[in-house]
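Only one protein chain is missing from this complex, and each of the others stays in its spot.
Now for chain A:
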Amino acid sequence: MPESSTVKDVLSSSVECRTSPLRRFSLTSLHRNSLGVFCSEDNVQECLSHISQELSSFGLPPVWTAGGGSELNIVAVLNCMYDLIQLHRRGLRTLENMEVEQLKSNSNVDFLQLSTTRLKEQLEISKRENTGLLERERQLQLKVKSLQNCLKNEKEEVQKLQNVIASRASQYNHEMKRKEREFNKLKERLNQLLVDKKEKKQAIDVLNNIGRADGKRSLWKTEKTEAKHEGEMYKTLLSDYDTRQRELQLENAELRKVLQQMKKDMVSILSSRKQAAKGDKHEHGGTQAASEEEDEVFDSSKDSVELYCVHAREKLTNSIRLQWRRLKSHVERLDSQVSSAQTSESKTADAVPRETHEEEMDRLKLEIQQCKDFIQAQQQLLQQQLSSPCDEETASLLSDCYMLQEKERLGDEWKTLEEQRKIFERERRNFTEAAIRLSHERKAFEEERATWLKHQFLNLSPFSDSKKPSLSKSKSAFLISAETEVSAAVAPEKFIKHQSEPPSCVPLTSPSTADLYRTLCLIPEDSSTKPKTKMEHVEESSVFCGNAPVRHKLWDDIQDRTLSQEKNSSI
């Protein structure tokens, strides 16, 4: 359908809209005057009645009442007009809507037409395809038919060939038999000929007959020997069967034992289950009878243990079978229970345990780490302890663990250390001697001083009193320093004494390993401030650690200190 025409229609109708009432009026009105105007001075009355009619037909209140005279009720007229305008507007709007609707439906129709054409095409195509497929099917069916024919032919061929083979085989067999017969005849003939021919006979030429292997003489063939042979044969057979029967009996006994064991186990398992499931049984009244039957079976099986007759065997196997079935069902039930429990567990309580698991894991990991640290620290300490001379005994005990090379190295270092120590000792001895000398000198000096003081005191003078306290103070200070100096001078002596003893001897004042560890770490900085006894230990341990520069430094330190001590003492 052409779209433009509708548009034109719409346009024309819209154009007509304004003119149509006039035209319509002109066509319908009986009161149309010659001028072509609807209302004139003359036909007001008619117009009024006409309009009122028209209005009433529209369902509007009349503008003019017949009784009311010729004046118009302006309000009513205006209302009417307004209503009319409203009506007109509404009409226009509906018209527009209708037009839109029409457009829509037009387009719809177009679309539908298009789709129908497309579908038609598709239909065409599928129809064509269908015919093609049908053709193919026909062809295939033909092929199948031909193949079936072929198969039939082949089968026939096979059958024929089989027949041929069979006939050939029988023929062949027949021929074979014939030939064999002929062959046999020939053999016979040959045999006969050879036997008849006397020129070269079979012969045996033995120097002298030899005895039988068993030493017996050969016997004449009699019926007795025949019977004896039969008897022997049966004897061997019998003995064979005997041995076999014995073996089987043994095997059977073994199997029976196993069976009984199994049964016993089963019974014990089932009975325990029964006890456990007693409460369960109350719920299922039906199983009660079964359990009773079970009991009965158990009882009956007890006395059949030693019986070997067929009946008892049957009973045994039956009871075993029964129990086995029961056990199987029990196991199956357990299985299902377990699986159901697992599923329920996984459903309900999965998240919580995992968390707890993780927590636990973390905790355990931490613990492991701590333990590891602890072990490491211990190992370190142990190493130091081993390397320190204070644990010489344990070291000697553990000497097997040391590598030989390590040992040698240590020995070398030990030697150097020994040398150094000797020097050190000598030096120290010198120092002590010097100290002793000094103390002697000091004593002498003090004595001198005392005498001098005494002297001073004796020839006391009033002005010299002020000097006295300061002197005494200085003396006390001096005394303290001298004391420390003396103790310092004595300590090395003590130590030397220890070192001169065999190395297995443990020093009296062995510090704890932890202390050692600490001191070892603090050697370079605090060595000068540390007490002397500790210092020595450190020095020796450092020898084992093999850090020579530290040792030298220490040596220097010690020398410095001793020097400073000397200085101190010389004050």
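Side notes on the structure shown:
Please note the rule applied: a contact is a pair of C-beta atoms (placed from the backbone, for glycine too) under 8 Å apart; a residue touches a chain by one contact, two chains touch by 3 or more; residues count from 1.
One rule holds for everything that comes next: contacts and distances are computed from a predicted model.
This figure omits one chain of the complex; the name its UniProt record holds, of "WD repeat containing, antisense to TP73", "Radical S-adenosyl methionine domain-containing protein 1", "DNA replication complex GINS protein PSF1" or "Eukaryotic translation initiation factor 3 subunit K", is "WD repeat containing, antisense to TP73". The missing chain, though absent from the display, is touched by one residue of A:M233, A:L250 or A:A450; that residue is A:M233.
The chain not shown here is touched by just one of A:E180, A:E314 or A:E419, and that residue is A:E180. Contact with the undisplayed chain is limited, among A:L78, A:L92, A:L119 or A:L194, to A:L194.
Across the interface with the omitted chain, chain A contributes residues 176-177, 180-181, 184, 187, 190-191, 194, 197, 199-214, 218-219, 221, 225-226, 229-230, 232-234, 236-237, 240, 244, 248.
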